[in-house]
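Report on the following structure.
For this view, one protein chain was removed and the others were kept in their places.
Note that the chains are named A and B in the order they appear, and that numbering of residues resets to 1 at the start of each chain.
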Amino acid sequence: MTRKAKWLSYLMAALLLSPVVFTLSGLDSPLFGQEAAVAEEAAPADDGVSAEMFTVNNVWMMVATFLVFVMHLGFAMLETGLTQAKNTVNILFKNTMIIAIGLLTYALMGFNLMYPGDFNGYFGFAGWGIFTDDAGITSAYNVGYTYWTDFLFQGMFAATAATIVSGAVAERVKLGSFLIFSVIFVAVVYPVIGSWKWGGGWLDAAGFYDFAGSTLVHSVGGWAALAGVIVIGARTGKYTPAGISPIPGHSMPLATVGMFLLWLGWFGFNGGSVLSADPGLTSFTLVTTCIAAASGIVGSTVLSWGISGKPDLSMSLNGALAGLVGITAGADSISVMNSVYVGFIAGLIVVGSVMLFDMLKLDDPVGAISVHLVCGIWGTLAVGIFSMNPDHTVGAQLLGIAAAAALAFPAALVLFLALKFTLGVRVDKEEELKGLDVCEHGQEAYGGFQIYDLR
Amino acid sequence: MTRKAKWLSYLMAALLLSPVVFTLSGLDSPLFGQEAAVAEEAAPADDGVSAEMFTVNNVWMMVATFLVFVMHLGFAMLETGLTQAKNTVNILFKNTMIIAIGLLTYALMGFNLMYPGDFNGYFGFAGWGIFTDDAGITSAYNVGYTYWTDFLFQGMFAATAATIVSGAVAERVKLGSFLIFSVIFVAVVYPVIGSWKWGGGWLDAAGFYDFAGSTLVHSVGGWAALAGVIVIGARTGKYTPAGISPIPGHSMPLATVGMFLLWLGWFGFNGGSVLSADPGLTSFTLVTTCIAAASGIVGSTVLSWGISGKPDLSMSLNGALAGLVGITAGADSISVMNSVYVGFIAGLIVVGSVMLFDMLKLDDPVGAISVHLVCGIWGTLAVGIFSMNPDHTVGAQLLGIAAAAALAFPAALVLFLALKFTLGVRVDKEEELKGLDVCEHGQEAYGGFQIYDLR
Partner (left out) sequence: MTRKAKWLSYLMAALLLSPVVFTLSGLDSPLFGQEAAVAEEAAPADDGVSAEMFTVNNVWMMVATFLVFVMHLGFAMLETGLTQAKNTVNILFKNTMIIAIGLLTYALMGFNLMYPGDFNGYFGFAGWGIFTDDAGITSAYNVGYTYWTDFLFQGMFAATAATIVSGAVAERVKLGSFLIFSVIFVAVVYPVIGSWKWGGGWLDAAGFYDFAGSTLVHSVGGWAALAGVIVIGARTGKYTPAGISPIPGHSMPLATVGMFLLWLGWFGFNGGSVLSADPGLTSFTLVTTCIAAASGIVGSTVLSWGISGKPDLSMSLNGALAGLVGITAGADSISVMNSVYVGFIAGLIVVGSVMLFDMLKLDDPVGAISVHLVCGIWGTLAVGIFSMNPDHTVGAQLLGIAAAAALAFPAALVLFLALKFTLGVRVDKEEELKGLDVCEHGQEAYGGFQIYDLR
């Protein structure tokens, strides 16, 4: 075990230190002084907006970046709350590493693999990261924000795709394998798919519309989550010959904190996707976002209450997230009234989807596949159905959904299978029953509390 | 039980789906395209401010909106922390539903019942909600923000009024009845009272001043909380022949998180009530807000420490909130020095008030009536005493306090009594002792933790 851990640590170090190695090779040594120039120059707006407008746009985008950062804490709390106490340290560790890995790999290559746009490649290859490729770039990237704001906002987005997977494979995934998966997924798969639309690639040319990422972020993460769950299998004891044996989460306050922080973060996720502080568009987007979240809560609550006869908090929380994922593709182009429908239907869908995946014995402890993949698809389609912009068509939306699926799912499947047959992707049954915290981390999450095994 | 729950779920569905029904009647069908125009147009400032100033004003108001949203998480955590573990799911569920209900009902009718102003009605009737009434409204609502920002900021406010009630009736209120109360209170009572002052109604004309809502939000919620506590009665076992038997909260970390998040939210609650980003007014308001909160902590801590001989964390937390509620009516018009007094006195008041309500056997698990009603009244009076603006008088302030009381308290009393004699407002004694989580939700908040009954 210790030997394996050491080996994994060396591998992690190698992967994560690659920026250092890369740079030490001397490629960017002349850039240091130039970066200074970039940072020090007064930020001029170069596209016809005043310095004041450029500054307020950039402030808005930085605020949006903070909010998307908060989503990482939200995901960590939601996943922690909806799983068992004995795996808490493991989940918190994964979520802490994902933001670190996400930002570093996105800086190394993801950002320039995805942007700048105006190319039509299928592999999204446009450059080599902010460490090495910023020589000629002024701080005013466009009218809405600086180069640095752009990187940080998009980097926070990129890391969320891996976080979605984390929840679905929780409580039995092998830590090292998950981290390696995250590195590759955030560094390559997510940015390539993103480049097709947001980088100005072929999907963009084909008329596909995805305002803030129902497909490009949520379904991409959701497909990977589905692949992970298929390869790794269900938690021991979840599906028994006698039927489904629910494994309740260990802290509903943490789960609720997670939902509220994710909603808060979505103000930046959607509001920031306007890419400027345009008053009408940003505030309209916030209204549709909130109305869809509220309707999602109502939809999932009413349906689950009706089915089970009890008001189910987990379903209400997932309903909010379902509504948020659902409106994400069209938050700027669906009317307030229709955002009620989009959110309400997402709330209904998430309840049905959670039940369906349980019938299929695909074990997803936090409902990530239902929320992010299924409602991500719904939200993308909803643009075709409800958008106020006549250029948005159901056909183009279906093309985008299919394109994302066609790369994200097989890529994640191959990655997880490759890891399965080398390092392994699943902890031993004994470890799983004893808990990952004690077995993998040698540490308990709740010192001094009496915790008994629920099963 | 299941039958009753189903019935309630149908009722909830009917109430909450009313926007959908309403719209399907065809009233707003021609608006969809027009909304598109609203959202897409570049946002011009139409009242003599530059596009840049309008944009920065709107950014500030959106940030303030996010912060008021955070207050809902703050309320949820404070209420959860200060109550028993066995009722946690119930409290989190209520708080999740309130924000959903609050936004949807405010969109349906509350917003236009309260605004736009310049009318003098006693019933505040001005329109029928943003779903149907936005045809002629451009995105630039005034110099400070767009129509959408205005709705969302005010909608977040509206929902807090119901949240205040939630804390006071916690641990024994019947879930369905509470939700019905919230729908009606947020949809009708809160906006009508708000229209009297903020909608430009008769209280405004009478010289009453309430900057950010010590009366219009906090005492309105507080009066409803008092009515609820009177109708529903104390928790079983709180007041015994042998005296008061305190029921300690189950998580002081969550309660502390709640206080800090509420303080954070108050930056938006008060800072946003400037209704623009005016540098002097917004930042002055933030200083008085923080100084009052700090003084409130000192006041409540010193007094409760002196009385009990022990530093009492719950009282320190309530002291901060008391100071915040206290300064809310005059945060823009009371000097920094006097904000020390306002906050310090609020901190003293909250300690005395909590003891007084316990003597009166009015059981308020989180001290909501003391914080929001009593300190709300104090803060409103403080404007008359300390304001730097000579137009603010004690007389007008008393009129406003009395007017809010005269509608909020009887309206809430009638609502709670009507619910008491139909659906019932209180769970069975057995349910109360066993806990609402297991009995109403079939779910425990802390899976795997050993929790024993404190009583």
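Annotations
The rule is short, and it goes like this: a contact is a pair of C-beta atoms (placed from the backbone, for glycine too) under 8 Å apart; a residue touches a chain by one contact, two chains touch by 3 or more.
Computed from a prediction, not measured in an experiment: that's the story for all the values here.
Residue A:Leu152 is the one among A:Leu152, A:Val165, A:Ile334 or A:Val427 that touches the chain missing from this view. Shown as candidates are B:Thr65, B:Ser182 or B:Ser295; the residue that touches the absent chain is B:Ser295.
One chain of the complex is left out; on chain A, the residues touching it are 1-2, 5-6, 8-10, 12-13, 16-17, 19-20, 23, 28, 31-33, 35-36, 38-43, 50-52, 54-56, 58-59, 62-63, 65-66, 69-70, 72-73, 76-77, 80, 88-89, 92-93, 95-97, 99-101, 103-104, 107, 130-131, 139-140, 145-149, 151-152, 155, 175, 251, 254, 440-450. Mapped onto chain B, contacts with the missing chain fall at residues 50, 52-53, 56-57, 59-60, 63, 67, 84-86, 248-253, 256-257, 259-261, 263-264, 267, 271, 277-284, 286-287, 290-291, 293-295, 297-298, 301-302, 305-306, 308-314, 316-317, 320, 332-333, 335-338, 340-341, 344, 388-389, 446, 449-454.
Quick note on the criterion: only the chains that are shown with their structure count from here on.
For the pair chain A and chain B, the distance between C-alpha centroids works out to 33 Å.
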